[in-house]
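Removed: one protein chain of the complex. Kept in place: all other protein chains.
For subunit A:
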C-alpha cells in the first residue's frame, strides 16, 4: 500500500518525509517536480505519475503537495482519500493546514502519521481515536507544558475498547450538552450570456457539532426527505433505517463532523438567487474595452443575499483597468489578471454596479472569448431546496440536550458565461 509520504511546498522544497516500509530515497520526487515544472498551475499536476519503479500519487491542497509513493497495485482513490484525511487531520489538530503549522509541530505530525498507517495500511484515521492517543495542543496546555515539562501524549493509555464504536470515545462528559446541525446548501450553476440556466443543481451537507455526554443515540428526521435524491453518510449512520424509514439514526462522534451530504433532485428547477447583467466588450480597433457588471437579487425567498463577490479571470492581454464600483470595493492583481469585486450585502433598492474601461497591451489582438464570472454569495437562514429538519430525538441518555439547527445557502461553483 502506501510506502512513503512527502510534503512538498509550492516552490518544490520537501519539508517532511515519512516512510512506513523501507526507506525510499527522496530523489523519487524529482519525477514529480519535473511534472510540476511542466504544469502551468499547481492544480494541473497529474495526480498519478508513473515512474520506472514507483507510482506517485499526489494531492494539492491548502497550497501544499502531499505526495505518496506506491510500489504495487492499489486503488488510486484509496490513496487519494487517505491523503485528504491526513490534511483534514492536520487541520483538525492545529486549526489550519499549512507549511508553517506542519513545521511548528513536526514531531506531533510525525507521530500522528505513525499512528494513522501501519505498514502502509490505515490503522486509525478517526479523529476521535487519534485524539485519545495523541492529544491535540491547546494554548493552555502548551503553556503548562513549557512550564512543567510535561507533554501531550496521554500518560494513561486509553483502556476503552477501541472496537465497539470506532468513531466515538467512551466516557465523554460535558456540563452543557448541546447538539447543533448546520444544513449548508450550495448551488452549482452555469448561466449563459443571456442569463439562462445551462445547468444548475443543489448539493447539500449537514455539518454537525455534537457535544453530548455518554453514549447518546440520536435520530434526526426531515419534514421532506423525498427531496433528497442521492446521499452519502458518515459511517455512524445506520443505512438500513435510512432505507426503510428515511430517518438518520446514529451514535454521533464527539465534536465536529460531517453527518451527511446530499444531492437535491430538482430537475433544473433550482431557484437562482441572483441575476447578473454584464457586458464586457473590446473594440475592434484600438486597444480598449469596456466592462459593466450589475448584480441583483432574483429568487431569494425574501431573505437578504450577503457576502456577494464576483471573481473574474481577465484575459492575459489586459494591460490595466480603470473601474468604479457603486458598492463595495474591487481588487485587481495585474500579475495573475484576477479581478475580485467584493460587494457584500445586496440591496434590492440600489443595485451594485461595476463599470469602467479595460486597456489592452498595445498591438495585442482583441481577446476571443470574454472571461466568465464566478459568483460567491451566501444567504442565512435559508435552505434553497426547502429541506427542513423535523426533529431530533435522543435515546440512551437521560439529560435534556440543547438542540439547534441552522440553514445556510451558498454559491458553490456558480459561473456566468459572458
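Following the convention adopted for this analysis, contacts are C-beta pairs under 8 Å (C-beta built on N, C-alpha and C of every residue); 3 or more make two chains touch, one makes a residue touch a chain; residues count from 1.
Keep in mind that, in the parts below, contacts and distances are computed from a predicted model.
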item	value
Choices "Kynurenine--oxoglutarate transaminase 1", "Cullin family profile domain-containing protein", "AP-3 complex subunit beta" or "COP9 signalosome complex subunit 6" - which one is the UniProt name of the chain not shown	"AP-3 complex subunit beta"
Among A:114, A:254, A:292 or A:342, residue touching the chain not depicted	A:114
Footprint left on subunit A by the chain that the document does not show	1, 14-19, 21-23, 25-27, 39-41, 43-44, 46-48, 50, 55, 57-61, 70-78, 80-84, 106-107, 109-111, 114, 118-119, 121-123, 125, 146, 149, 151-155, 157-159, 162-166, 188, 190, 192, 198-199, 201, 203, 215, 217, 229-235, 238-240, 242-244, 251, 258, 261, 263, 313, 315-316, 365, 367-369, 371-372, 374, 395-396, 398, 413, 415, 417
